[in-house]
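Attaching a single structure in structure tokens format; questions to follow.
Of the protein chains in this complex, one is absent; all others appear in place.
Take a look at subunit A:
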Amino acid sequence: MGRLGGAALLLLLAGLLLAACQPGRNNVPRLKLSYKEMLESNNIITFNGLSNSSSYHTFLLDEERSRLYVGAKDHIFSFNLVNIKEYRKIVWPVSHTRRDECKWAGKDILKECANFIKVLKAYNHTHLYACGTGAFHPICTYIEIGRHPEDNIFKIEDSHFENGRGKSPYDPKLLTASLLIDGELYSGTAADFMGRDFAIFRTLGHHHPIRTEQHDSRWLNDPRFISAHLIPESDNPEDDKIYFFFRENAIDGEHSGKATHARIGQICKNDFGGHRSLVNKWTTFLKARLICSVPGPNGIDTHFDELQDVFLMNSKDPKNPIVYGVFTTSSNIFKGSAVCMYSMTDVRRVFLGPYAHRDGPNYQWVPYQGRVPYPRPGTCPSKTFGGFDSTKDLPDEVITFARSHPAMYNPVFPINNRPIMIKTDVDYQFTQIVVDRVDAEDGQYDVMFIGTDIGTVLKVVSIPKETWHDLEEVLLEEMAVFREPTIISAMKISTKQQQLYIGSATGVSQLPLHRCDVYGKACAECCLARDPYCAWDGSSCSRYFPTAKRRTRRQDIRNGDPLTHCSDLQHHDNPSGQSLEEKIIYGVENSSTFLECSPKSQRALVYWQFQKQNEDRKEEIKVDDRLIRTDQGLLLRTLQRKDSGTYFCHAVEHGFMQTLLKVTLEVIDSEHLEELLHKEEDGESSKVKEASNSMTPSQKVWYRDFMQLINHPNLNTMDEFCEQVWKRDRKQRRQRPANAQIHLAVWSIATVIFFLSEQMNCFAASEH
């Protein structure tokens, strides 16, 4: 089919094209790859865990040494970033006594009474700081890693163990958010066995430990800490703030019933607590709610309140990273996930806004209208904003106010007031996110890698449609990164290695950020992929480097329009391109056959055409009782002679059509089949001696007769076809006779029918 033919078809397909452009379809991953497919294409490396370990949840990336440190159950690993199959490990279990005590406390010996590493941070140039649950008795120590990568040191400081209370939780199920800067550890965790005393602590270092007010639900109300980050407020380090992201129970009276709120909390790095009041407690702690919601049809917003993970995308201005948050719904019935983006400007505006105040006859939360003491609670003592050298010098009224007003009245709304991505129609939820900023031909794009609770990673790019306020999320890929479905609990991105590292309860996986070749070799395929990492380089889809300018390079992330970008190259792609499969198959009258055709892209729509024998005109196939369309192809039931002809399978995506399959079907009428079967019986005796892998003249004679019988025009093709089937058949029998059955079991019934009808045509031939 030439270019003109293709263009004509496009016009015919106008209706289909409209359907293809519907935004809903974008929410479907363009490529969906199983773990097996990932393995087969060499795109994943998995460390499947040790039998006496688990919970590979605590990640620390060291690009300089090219290592990924992973804290797990009773172990700390140091993986080579290039290939995680190469690793070193430290065994750090708990003593028998400790384990017995834990058992006596009613805890599970395997799942709880071990040392689950929860904190793993760079301490200085030569050491890491690590803390574990220590079988419900938190413990910390230092890990020596050497000054230089080539030192190749990875060992535990056996002689030095510290109390881990306020650093690691007791309960391995709980999370800790921590940050180690200048020898001080900031951690949001539970500091007691029962998991009731949650707080944000600062420990280590020379100063007295500092924490949030204890047992005051206005400060923290059963929180679950997600992450902690240092974000400068100005160019003066005195203004540096530590931000904690967490979710917690909504404060009583704010909502009826039990509700969760996502929060951002702030503290000043130079907060040393109050002098008489709030002694050794934060005096600059403030928190605000993070909203991530979509308007509902009935005016009630659907809220995504269960904050799961946060990623900070750094920009040139270190004061203003973009905050990416992954949220899920609180409802058990309505499962949904969303990604929201926040700007630090909005966050700061909320912290400078009204404080939440409980007042009035109904004891409601209202914005505080009275006089706010000076300096404004939440301001770091510094020269920038004047006045106070230390939080210990803060006037009593500031401390008193700060203690009773830790929450802000206004929430922080996401950029554009809505999520950049929502997923509600699936049986999984988001758990993790990392984001990479990628330079493409038409601009810079943030590519999100989203981990799920079923062991898959979604690769999503957010593309501005008209303006930056109108973003379209394009789900490029959905990849299974573990053999079994499992909750993805950790994710790190190495921009240096261009690799993604993923942790779960069962192991660690590594995969490249981009695998441009999977999209196909054609320009259109590459273009349709809309992967900012990839561009068509003139011969294949490959990694795009903005620095190397090449005329032949084609990329269109914003529109993904191959018609504009690849039209001059159409002859390379279609119809005689590598992707077109042509075959002939035979079907027996009144039996069924299956024409297999499934596009690589999940987003492509499949369109079937039929061309009768000896006719030029192609017509669209109308689905009826006999003709059934499936995701794998077309099922033809109760074959009739008139079904003989050529079938075309076209994939249409983003206005671009590609012919994937051209198959000619020959229907053998049942009368002729009778004769055929008689002939088979006659030849039974000679079967044993004649059966061999090479074709004998008699075999050829038999099916040539058969071909004549059905008056077939192109016998040569049939020869080739059968030759292929035989070859494949032999190969399969040799290689994995056992697997064949399993595969049969998992194949859709339609595929089996197809397989059988195809086999039957040649089976008879080979047995004679």
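Points worth noting:
Methods note: a contact is a pair of C-beta atoms (placed from the backbone, for glycine too) under 8 Å apart; a residue touches a chain by one contact, two chains touch by 3 or more; residues count from 1.
Everything below uses one rule, namely that contacts and distances are computed from a predicted model.
Missing chain, UniProt protein name: "Plexin-B3-like", from among "Trafficking protein particle complex subunit", "Plexin-B3-like", "Probable electron transfer flavoprotein subunit beta" or "Signal peptidase complex catalytic subunit SEC11".
Within the whole complex, the absent chain has one touching residue among A:E86, A:D216 or A:E484, and that is A:D216. Only one residue from A:Y87, A:Y123, A:F161 or A:F193 touches the chain missing from this view: A:F193.
Of the candidate positions A:H206, A:R276, A:R371 or A:K622, contact with the hidden chain is made by A:R276. What subunit A contributes to its contact with the hidden chain is residues 104-107, 136, 192-194, 196, 215-217, 222, 274-279.
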